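In this view, the complex is presented without one of its protein chains, the others remaining in place.
To keep things simple, chains are lettered A, B and C as they appear, and every chain counts its residues starting from 1.
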Amino acid sequence: MNKLTRDQMAERVARDIPEGSYVNLGIGLPTKVANYLPKEREIFLHSENGLLGMGEAPEPGEEDPELINAGKEPVTLLEGGSFFHHGDSFAMMRGGHLDICVLGAFQVSATGDLANWHTGAPGAIPAVGGAMDLAVGAKQVFVMMDLLTKTGESKLVDACSYPLTGVGCVDRIYTDVAVIDVTPDGLVVRELVEGNSFDELQRIVPVPLKLAPLAAAA
Amino acid sequence: MNKLTRDQMAERVARDIPEGSYVNLGIGLPTKVANYLPKEREIFLHSENGLLGMGEAPEPGEEDPELINAGKEPVTLLEGGSFFHHGDSFAMMRGGHLDICVLGAFQVSATGDLANWHTGAPGAIPAVGGAMDLAVGAKQVFVMMDLLTKTGESKLVDACSYPLTGVGCVDRIYTDVAVIDVTPDGLVVRELVEGNSFDELQRIVPVPLKLAPLAAAA
Amino acid sequence: MIDKTVSSLEEAVAGIFDGATVMIGGFGTAGQPAELIDALIAQGARDLTIVNNNAGNGEIGLAALLKARRVKKIICSFPRQADSQVFDALYRAGEIELELVPQGNLAARIQAAGAGLGAIFTPTGYGTLLAEGKETREIDGKHYVLEYPIKADFALIKALKGDRWGNLVYRKAARNFGPIMATAADVTIAQVSEIVPLGDLDPEVIVTPGIFVQRVVAIGNAVAQAA
Partner (left out) sequence: MIDKTVSSLEEAVAGIFDGATVMIGGFGTAGQPAELIDALIAQGARDLTIVNNNAGNGEIGLAALLKARRVKKIICSFPRQADSQVFDALYRAGEIELELVPQGNLAARIQAAGAGLGAIFTPTGYGTLLAEGKETREIDGKHYVLEYPIKADFALIKALKGDRWGNLVYRKAARNFGPIMATAADVTIAQVSEIVPLGDLDPEVIVTPGIFVQRVVAIGNAVAQAA
């Protein structure tokens, strides 16, 4: 199957973020989405460590160790941005004030369960951060992941084998081969990367899929 | 029995407020205590509508309708004072951050139950404000009241007949005739207004009292 | 470009529907968004549930809304005051429903709604009339009452300055319920003395970040001459 690069995936997600949205981009791959948000669209980036209106990375030499994002990378603050404490920051997340969060995932189930914080492997040191708060709190939870693991298994599964981050919380999954919605009627393929067929996709995903492209997907 | 005036009562309460205390003075009689806090003693007055470091009444003509106390009277803010929202203000109260609150009362029971918000009379419109939060939240709850009602009944009672504000919350009662502590061993008279006798006091209070003056009461 | 400022009070209160729950900021008249309330009276929505600390003072603002018979129910902590005659008369006539909530529980329940909590165990009110029929629990030797969030469809609040992203700063004790109500309503509408250019408000001193505010309307600086 044809596969998007990680940058192409980020660009694809960015297209679906409307102007005026309050958005939290998770650590790792989702952070890349920021690079593709059109400059002319005002979008409010939230970082759980107490920033709203996060801007781009600073120029080299301009980094401030007290102005970082949730991934602990240096960032900037836009005009109109604000600082607040962790209580207020997580009230924004848990209280349903974020329109969209974009998270990476180990697995997503057919009913939208998300596993993205812990492999459950013996000896692994777990770390959860704000992932569980984002999963339950944002109005829309977008997942961004390769469809297959490095060993070729589908990360879209009937039931997650990894420990859960949230139950039934995922709304949409952006993969490298297709965009898939979690709906009350099951998983619905909204978009296939050019050249990929639905049947091909269904063959590698062990969960029944439906095909229902969105008219205005782009 | 000899009785203190309301101003003398306020002065008496003020004497027991140590420097550095965080204090909330309830609406009505307790507000008078502020007039007797020695100027050389730094005491932090809290007002539940979002002030810490409340100062005296402003000069006539200097009133600001947006700088008021919980009784909705114009006040000032001292240097070092701060403004905050109602959530933070009641966290201070409920979270045990106030050292002392001084409240008026209709009745106090032998076990420190407080009734001060509602007569329970038919047709009465109840209003509770922050009284219940202060009653449960301050480290020490001082009550300030005449011992007797206008019709001569003791406001210190075996069990409150008026609806409660808080259960077992009162620590000390400043009356016009004596200062009485609520202790695990019952009500203990700490101080009698000059010229009053313990027996005289016990005759008008329908609850057993003990006498145990504090060495350093003044 | 995102611009949450609206140019008229009429536009500010558009869409407030009959039966809506509306939080109104203020402690007495300090912080009460009087102009928004007047606009709401003119707008005509009725059968409202109002959340406010009080139940109106004199004949203006919230009292005027009550007097116009637009309020079905009021959730507040301190209705009875020297000048609460409008509420008193309606209440005595059985024409308004009252849910009396201790002030700190009112604040905490509004905050719980804003923060997405399902319920809280609060010590305030335990053993009193205002906890009757409510679930209680002893935790670490102390007694608590289970209280649920108070959410609203709209919040009308008053701030000192706002910008087009909805960031707000307040003035003195007029801050009171504004910042927490802003978090608990679907649509928060702020009247401000002044709309300032984006970037004028220091990010360190913004009290209400714009995420909590949907509309901002300037009403001139009549009340903020000292600011």
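General remarks:
Everything that follows uses one rule, which is that a contact is a pair of C-beta atoms (placed from the backbone, for glycine too) under 8 Å apart; a residue touches a chain by one contact, two chains touch by 3 or more.
Nothing here was measured: the structure is a model prediction, and the numbers come from that model.
For the chain that does not appear, the touching partners among the shown chains are A, B, C. When the full complex is taken into account, the listed residue touching the unshown chain is A:49, out of A:49, A:140, A:154 or A:196. Note on the undisplayed chain: of the listed residues A:164, A:192 or A:209, the one touching it is A:164. Considering the whole complex, the residue from B:9, B:25 or B:92 that touches the absent chain is B:92. The hidden chain makes contact, of the residues A:37, A:93, A:110 or A:141, with A:93.
Chain B meets the missing chain through residues 19-20, 22, 42, 44, 46, 52-53, 77, 79-84, 87-88, 90-98, 136-137.
Take chain C: the residues that touch the chain left off the picture are 108, 112, 115-123, 137, 139-140, 142, 144, 148, 169-172, 202-205. In the full complex, chain A touches the omitted chain through residues 47-51, 64-68, 72, 77, 83-87, 89-90, 93-94, 113, 118, 123, 125-133, 136-137, 163-167.
Methods note: only the chains that are shown with their structure count from here on.
Judged by the touch criterion defined above, the protein chains link up one after another in an open path, with no loop closing it. Seen from the C-alpha centroid of chain C, the farthest chain centroid is that of A. Centrality by Cα centroid goes to chain C.
Inter-chain contacts peak for the pair B-C. Each chain gets a centre from the mean of its Cα atoms; for chain A and chain C, those two points are 35 Å apart.
One inter-chain figure worth recording: chain B and chain C are separated by 29 Å, centre to centre, where each centre is the mean of the chain's CA atoms. Per-chain CA centroids place chain A at a distance of 54 Å from chain B.
The set of chain C residues that touch two or more partner chains comprises 111.
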